[in-house]
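Omission of a single protein chain aside, the complex is shown with its protein chains in their original locations.
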Amino acid sequence: MVKAIFKKRVLYAETDKMGFLYYGHYAMLYEIGRSELIRDLGISYHDLEERIEVMMPVLSLQCRYKLPAKYDDLLSIKTEIRSRPTKMITFNHEVYNQENQLLNTGEVKLFFVDMITNKRISCPDYLNQKLDSFF
Amino acid sequence: MVKAIFKKRVLYAETDKMGFLYYGHYAMLYEIGRSELIRDLGISYHDLEERIEVMMPVLSLQCRYKLPAKYDDLLSIKTEIRSRPTKMITFNHEVYNQENQLLNTGEVKLFFVDMITNKRISCPDYLNQKLDSFF
Amino acid sequence: MVKAIFKKRVLYAETDKMGFLYYGHYAMLYEIGRSELIRDLGISYHDLEERIEVMMPVLSLQCRYKLPAKYDDLLSIKTEIRSRPTKMITFNHEVYNQENQLLNTGEVKLFFVDMITNKRISCPDYLNQKLDSFF
Partner (left out) sequence: MVKAIFKKRVLYAETDKMGFLYYGHYAMLYEIGRSELIRDLGISYHDLEERIEVMMPVLSLQCRYKLPAKYDDLLSIKTEIRSRPTKMITFNHEVYNQENQLLNTGEVKLFFVDMITNKRISCPDYLNQKLDSFF
């Protein structure tokens, strides 16, 4: 398993009329989670696109909302890859506030597209090798 | 079953580097879908909050991405309530582009909170009565 | 002078903790205003990019906030081009609510870039000709 934690403060921009982080913004927290986890592996998603010419469109998103995140909360986004990617990669997320309350869980599945042929491919070696020591 | 369709153009603001509608913005499309469906029933979500003092936090969100929505696409957001709400209400969404291609499906579950007691309640009569003729 | 009006409802997604449309979202209203005005001229900004291969990056933005826009307000975005574009094009915006109160005024200046040479150019003929009858 690969794990990473990243902190993010809730902005005024991201709150809604209820005073809570808008339910649609968790997808952005998950983006932060997965891109920082990949960066921790020694790659960056940016490089994956620019140098390896592979992009990772999203296949599905699942969110469960347990408690609201409030303005100025300092969130911890915990992200895990629990199994080796194949034709797909799955990221699992848990979002906690500064009191360590679990606010939200999420799962995002992405696939891999060769940006030259525009065809779906398996997880590129470049990323796979970085995962070798974890599985 | 209750149904509604609402049109929405993809803005530059909503596209990402791939040139597609960002995956997190579908939650906003579903918000448009459910609030316009409720408005079609002769209520508004705004009134529900202001006059009936009931708010509807989101419990869960599911999205499946089939084809990308592109800049300036004129999307049709089809929204359905397929069964009578109880302690929860479920909205099902399909998003189509102007060529009538199905791009995305989604499901959002919400619950009801009495804004005075701050407690969870069943679907308020006010909304339930509007649904009588459909179920 | 060229003018257009476009309506837009304030979404929950766009409100903040004060219950008002977040101050940063007016830039998106102005985007709607200018792209719909251009569409009214018989072109679309999308075509400008795809067919004429000209893009219009933003040079400056000015906003004045007079009254807040609230959740579910049905806004009218009035957009004007007051003088013929040269190396720049200027859009002026006024945002009104359903009670016809002026909430906000804005000005956006954009320039023209040839997407093939990546160089700055004057307003393309394609757009200029559409403006002939107005100036």
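For clarity, chains are labelled A, B and C in written order, and residue numbers in each chain start from 1.
One rule holds in what follows: a contact is a pair of C-beta atoms (placed from the backbone, for glycine too) under 8 Å apart; a residue touches a chain by one contact, two chains touch by 3 or more.
Nothing here was measured: the structure is a model prediction, and the numbers come from that model.
Residue A:Ile32 is the one among A:Ile5, A:Ile32 or A:Met88 that touches the chain not shown. Shown as candidates are B:Phe6, B:Tyr45 or B:Tyr71; the residue that touches the absent chain is B:Tyr71. The residue from C:Val58, C:Met88 or C:Leu131 that touches the chain not shown here is C:Val58. Residues 11-13, 27-28, 31-32, 35, 44-46, 71-72 are the ones on chain A that touch the missing chain. Contact residues of chain C toward the unshown chain are 17-18, 20, 22-28, 31, 49, 55, 57-65, 68.
Interface with the hidden chain, as seen from chain B, comprises residues 12-13, 15-17, 19, 22, 24, 71.
Just so it is clear, only the chains that are shown with their structure count from here on.
Taking the mean of the C-alpha atoms as each chain's centre, chain B and chain C sit 27 Å apart.
Chain A and chain B have Cα centroids lying 24 Å from one another.
Chain geometry summary: the mean Cα position of chain A and that of chain C are 33 Å apart. Residue positions 12-13, 71 of chain C each touch two or more of the other chains.
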